[in-house]
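Shown here: the complex without one of its protein chains, the others still in place.
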Amino acid sequence: MHLLPKFDFYEPDSMAEACKVLAETKTEGKIIAGGTDIMVNMKKGLLSPKYLVSLAKIPGVSSIEPITGGIVIGPNLIVAKLIEFDLMRKKFNLLSKAASVLGSPLIRNRATIGGNIVTARPAADLPPPLMAMGARVVLMRKGKERELPLDDFFVGPGQTKIKPTEILVKIIVDDPPPFTGWDYVKLMHRNALEIAIVAVAVRITLDSPDGIIKDARVILSAVAAKAIHAVSAEKILIGEKPTAKLFARAASLASTDCTPITDIRGGAEYRCAMVETLTNRALSAALLQIKSK
Amino acid sequence: MKKIITLKVNNKEYEVAVAPNRTLTQVLREDLNLPGTKCGCDMGDCGACTVILDDRPVNSCLVLAVQAHNREITTIEGVADGPNLHPIQQAFVEHGAVQCGFCTPGMVLSAKSLLEKNMDPTEHEIREALSGNLCRCTGYQKIVEAVKSASQTMKK
Partner (left out) sequence: MKEYAIINSRLPKVDAWAKVTGDARYTDDLTMPNMLYGALLQSPLAHAKIKRIDTSKAEKLPGVKDVVTAKEAGLVKYGVSPARYDETIFCDQKVRYIGDEIAAVAAVDLETALEAVSLIEVEYEELPLLLDPFEARKEGAIAIHDDFPNNICAEVHQEFGNVEEALKTCDYIRTDKFVNKKQDGAFLEPQSCIATYDLNGNLTLTSSTQTVHYVQRTVAMVLGLPIGKVRVTKPCVGGGFGPKASANTIELVASLLSMRTGRPVKMTFTREQVFQHSRARHQFFHELTTGVMKDGTLIALKNVCHMDGGAYSSFGIATVYYGGSLLGAPYKLPNMKYDGYRMYTNKPANGAQRGHGGVIARAAWEQQLDVIAEELGMDPLELRLKNMMKKGDVTCNDFNMSSFGMEECLEAIRDGSGWKEKKGKLPKGKGIGVACGFFVSGAGFPIYRSETFHSTAMIKLSEDGGTINLYTAAADIGQGSDTVLTMMAAEAIGVRYEDVRVSSGDTDFGVDLGAYSSRQTLMSGHAVKQAGEDVRNQVLEVLSRNLKIPVEDMDIKQGLIIFKKGKVDFSGLRSQYIKEHRGWVDAPSGDELTFKEAARVAYFEKGVVVGRGSYKPGDLGGKYKGAAVGTSPAYGCSAQVVEVSVDMDTGKITIDNMTDAHDCGFAINRTNVEGQMQGSLSMGVGEALYEEIKFDAKGRVVNPTFGEYRIPTALDMPNVNAIIIESNEPNGPWGAKEVGEGAIMPTIPAILNAIYDATGIRVRELPVTSERLFMAMKEKNKK
């Protein structure tokens, strides 16, 4: 049995209180949400925060609230609920799909959306769909909020724009525009309990059912220090009529947009090749979704 | 500093003083003398430590005991009704779903949680629900058959 290093545990009942507690810990405190990442790292001896602050008691941090034009997701919402909620499955099924391949059912019952974002693993499952949907995060420090597009949030592996005493308090996702299709494709060694070898999230929005691509987002995961936009693929898609040929070209470009490393889960060359395959598949699936609506 | 917490385990309330760095696995096994919850990897990878926490199966090795304060916990010791096995347990016995038995508590609890939400799962749904519980002995087949059979028994 591994023993966790010693720490003090706080469970404030308001966000303001949480900010206060965290500020008082200086930089030696960490937020614990589901614990599926931080506890593993603490057991391995990679982290030993002196204070852990849980958000679980704070009202509203584990819910999904519909707002005009979108939804607000609390950071402590467990991943399983992204799959279970009707609203998610019907309207934001891209996120549901990514959630459904995260870890295992046991992990999904503990891991939170906020944790999956803040830990900033380059292969995390939820950032790619959230970026494809144009999600924004709200951060709070000393009672003051700031809003940031998720696109600008990640810096590198384990690193984000969040300040040591700042807390992720909300994730905002807009309703998809009409004629939007999307998909998340994750390549895994096994069919469960896996971190992606490569994953791709795409979203395309047409100007009309049979029209041209008005907006395109192609997010690549596990092939760079953080989830990235396949910029040249997105560029070539926008303004064009969606065709198999176009998708193939975009997919090929996407593989030039990534900078994978060779690590324990896969080689760089293979990952590049997989970006192409997965992007092509995801684009085709997204288009099919628009057509079948 | 230790915290006094209340754990509602198998319909019984326990008041325990725990250091914040103790996991639910440790407190169940060591403080409450409920060693049916196993520790296979201690990292959330194997599911041997599965307990049901407020209606959801979780890896108890990744739950701090203090996080379980005032919450309902079912461990394997709380599944049978006295000497009467739960239909899932009965099916595990009859179908040869048990070999070394180290994954069995977790398997039974994941299956129980599934069948409480989905009375008639497909084989794929069963496999999906058990996919966080590793078994090295059985190849899963007899476990899946047992869960399927239990679902039919429970419908009656």
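A and B label the chains in the order they appear, each numbered from 1.
Rule of thumb we're sticking to: a contact is a pair of C-beta atoms (placed from the backbone, for glycine too) under 8 Å apart; a residue touches a chain by one contact, two chains touch by 3 or more.
These figures come from a predicted structure and were not determined experimentally.
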Touching residues on subunit B - with respect to the absent chain: 29, 34-43, 45-46, 48, 75-77, 79-80, 85, 89, 92-96, 98-105, 108, 126-128, 130-144
Interface residues of subunit A (partner: the chain not displayed): 1-3, 104, 187, 189-193, 195, 197, 264-267, 269-270, 273-274, 277-278
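As a convention for this text, only the chains that are shown with their structure count from here on.
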Interchain centroid distance [CA atoms averaged], subunit A/subunit B, Å: 29
Subunit B-facing residues of subunit A, complex: 1-9, 11, 32, 34-36, 39-40, 43-44, 52, 54, 56, 78, 80, 103-107, 109-110, 191-193
Residues of subunit B touching subunit A in the complex: 1, 3, 19-23, 25-26, 39, 42-45, 47, 50, 53, 56-59, 61-64, 66-67, 110, 128-129, 131-134
